[in-house]
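The complex appears here without one of its protein chains, the remainder shown in place.
Let's look at chain A:
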């Protein structure tokens, strides 16, 4: 079958990773006569500079118009070879990557014959796809040099200042009437004793001085449209006024909520049983001896891991299984703060495991040496808190005494509560950001793309993503700033053209594709005499939900057309004959 194409096929040994199990020379020979193939070769490492140069020479010398490289995972080298194709003069979307390592050699180390047969089939499918490839052009979108930061806590404020430093215009939208977030009224904080209130004040003072930062408080997002580089957002400010903004990127710095214990959980609801944030609300603003309801506090019990590291049970059907990271540091630091105050105070810290990693370990040590008593309780037998004739009594089993039970009379019981995801249904509905199993916002890749989201141009800044300390939140926020800055300072963004296209002859507009698209990328337009579907290119992700659902077969994904997929299946199912 003559295809009129000139396709080059290169099979990689991967230094043995592939060739130890797949007979790569047999693969190259078996596909050499496939329709359209003009060259079929092996390389020890196709990714090496020398091999790339040889392939470029082949592209130029043989005037190739399609390229298939069978090597490792496309996650590792697809972009390497796309760039190489471009340097050789082929459109990079006419390059097809075949994963011969993860999906063949590594998976079939016990069957070399079978692995080779499968390798031939996979490469044939790649050739079939390349034969039907057409040149595509990246979608270039101009970006608006403005950013919307959602949330005016530590992360949001610090991020806004950094964006402003880059010369970008910044809008901050804060839901509460007052900016500053969780720590705005807090006193000394771990690890360096700076007051939360002082940090917030210095950031806010700076934000107010910047001409290119606009802070809206009592502001809620009510509408969002557009795409990376050009979002249109409407805020409702002060409950009425609607403010329209046009921004190129967004930072989500919505933070967290503190875990609210259930009634009766560690005695919560009894007088004298408070959460750590509630404790800070009064303790941080007192001078001298610690008092509660006007009476001096002589014995205080802290209970750690409240609302964190929960196990599923009848009482707790949806447990928070994660560690909230900041609480051990906050609890041990609070112990030191209390030791610094005058008065005869005994403090008992009931914990499951102490996780004061990094520099915070010294705070834990200081707390212990200065007299705070730490008692480890068994996971399955948590302390109980009861109101008795003697006041509050905490009963705990101390693991260091082999589980002996101890009663502590307490003037105050402080529950060190963890972080839970911020409840923000309206915003979440508008942003359409995926939420992880534990309810926090999901990043694109936990290690390599830690602040990006599936929505291009929307970045995670701080504890909205997962429990974080203040330093970690600011670190994440500045990472998000660098991603937003990198995007907007360039002035434009190139998007993958592997997206849906509508055959206007076949389309009869039934709205099935509109309903199927999770990205809102389908619109109805008038086309000549009739109405048809239109794909907003910058919104489409090429996910393909619209394709199979179309009753008129009017949709296709560029680079993954029905015709290409069918040809690949046919090529895969051809009988493999090896010598």
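We adopt the following convention: contacts are C-beta pairs under 8 Å (C-beta built on N, C-alpha and C of every residue); 3 or more make two chains touch, one makes a residue touch a chain; residues count from 1.
One rule holds for everything that comes next: contacts and distances are computed from a predicted model.
The unshown chain of the complex is recorded in UniProt as "Electron transport complex subunit RnfC", chosen from "Carbohydrate ABC transporter substrate-binding protein, CUT1 family", "Spore germination protein", "NADH dehydrogenase subunit H" or "Electron transport complex subunit RnfC". Of A:298, A:432 or A:537, it is A:298 that touches the chain left out of the display. The residue touching the chain not shown here, chosen from A:49, A:344 or A:529, is A:344.
Contact with the chain that does not appear here is found for just one residue of A:222, A:406 or A:498, A:406.
Touching the missing chain, out of A:373, A:444 or A:536, is residue A:373. Mapped onto chain A, contacts with the missing chain fall at residues 298-299, 344, 346, 348, 368-369, 371, 373, 375, 395, 398, 400-401, 404-409.
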